[in-house]
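Missing here is one protein chain; the remaining ones are kept as they sit in the complex.
After this line comes chain A, so read on.
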Amino acid sequence: MSSVKKVTLKSSDGEIFEVEETVAMESQTIKGLIEDDCADNAIPLPNVTGHILSLVIQYCKEHTSSSDSNSSKSNEKLKAWDTQFINVDLNVLFDLIMAANYLNVKGLLDLTCQTVADMIKEKTPEQIRAMFNIVNDFTPEEEEEVRRENAWAFEISLKNNNVVDTFEVEESMAKELQTIKNMIEDNYTDSVIPLHNVTSDILELVIEDCKKHVEAAESESEPSYSLASKLIDDPLKA
């Protein structure tokens, strides 16, 4: 190896690691120390054990070399490496999270947190508690309260189908039924709407009925109520 700049890292249990500067700088914390000229001797990392530090260094090595323009590592290969790398038991995973946080290695922090999130998602609270040994310290009343308070947030709102109900009306009918005419005119996204056969029959009945009412009695109050008169606007009654 030629004269590549190296830094020395010392773990909490006294293990010494010699690492290339570029690799070490994946940690923003260490980068800061180097830039502030505090890295002449070994950098003590009292919060990270040797085992975990070696893993972090492994991660940094892999990810530094890939940011080289000469590197042939594709994103896919890197992802595959990450997946295998993070396949560790829970204790190690949490230690890695804490180390990545302390050392400020963003990629590793995201990777570890995403891994935990993947374990949590789509599981019920009971399953999550079992997996992580979380103690349910709610009283039954408290638990009920939390659920009740948040129930609204879980409601599924009405799905907005872009397929709008469609109704088609013969033009003569459409003109008479002011309401429907308005609907059609105001339907920005809809084209003409096909009406169910039987509905057409009823519409005809309705229109016929209404016409009779209109012809028969102008001012006479109708004893038998007709649905039609509610649907058809004033112009028709005139």
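Here are a few things to note about the model shown:
Just so it is clear, contacts are C-beta pairs under 8 Å (C-beta built on N, C-alpha and C of every residue); 3 or more make two chains touch, one makes a residue touch a chain; residues count from 1.
Convention: contacts and distances are computed from a predicted model.
Hidden chain, UniProt protein name from the list "NADH-ubiquinone oxidoreductase chain 3", "Mannose-1-phosphate guanylyltransferase", "Large ribosomal subunit protein mL37" or "F-box protein": "F-box protein". The hidden chain makes contact, of the residues A:Asp40, A:Glu76 or A:Glu122, with A:Glu122. Remark: the omitted chain is touched by one listed residue; of A:Gln28, A:Gln58, A:Ser74 or A:Gln114 this is A:Gln114.
Listed for chain A, the residues touching the missing chain in the whole complex are 89-91, 94, 97-98, 101, 109-110, 113-114, 116-118, 120-125, 128-129, 132-138, 142-143, 146-147, 150, 152-154, 157-158, 160, 165, 179-180, 182-183, 186, 188, 196, 198-199, 201-202, 205, 224-225, 227, 230-231.
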